[in-house]
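One structure is given below, represented as structure tokens, and several questions about it will come after.
A protein chain is absent from this complex, but the other protein chains hold their places.
Here is subunit A:
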Amino acid sequence: MAAPAYPAWVTRWVSGQWRNKKRPPTLRPTRTLALADKVANRREQPTEATCITEMSVMMACWKQNDFNDAPCAEEIRVFYDCVAKAEKDRKNQNEDFLLSRGNLPSSKVNKLLKRFPQITRYV
């Protein structure tokens, strides 16, 4: 009888080629297996807008006094104080991320990684 035409994989299987070490590679990397010099952008918790109460108080005062600044001087001063304080808090907060919450922000991590890149080839 003529040789039965089996598909190629049947022959291979029957021959036991794949039971030995001749398997196709389980991993076919499209990119080189090396760490990149970048970290993905992590979305920090968005801080809320500061000084909204002072602003609304000031705007209510404006509405009553037809947008003159002279009668609303106290509210305006309070608003400016709040804005200055918020600015200072933001500056301090920017500097001590090392002491507060665990991980560094992604931008700082990227800057550090750029300074010490992964070596991909030796010369």
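In this section, a contact is a pair of C-beta atoms (placed from the backbone, for glycine too) under 8 Å apart; a residue touches a chain by one contact, two chains touch by 3 or more; residues count from 1.
Methods note: contacts and distances are computed from a predicted model.
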item	value
Hidden subunit of the complex - UniProt protein name among "EF-hand domain-containing protein", "Auxin-responsive protein", "TECT1 protein" or "Small ribosomal subunit protein uS7m"	"Small ribosomal subunit protein uS7m"
Per the touch definition above, residue among A:11, A:41, A:68 or A:107 touching the missing chain	A:68
Options A:39, A:59 or A:113, residue touching the unrepresented chain	A:59
On subunit A, residues whose C-beta touches the chain left out of the figure	46-52, 55-56, 58-59, 62-63, 67-70, 76, 79, 83, 90
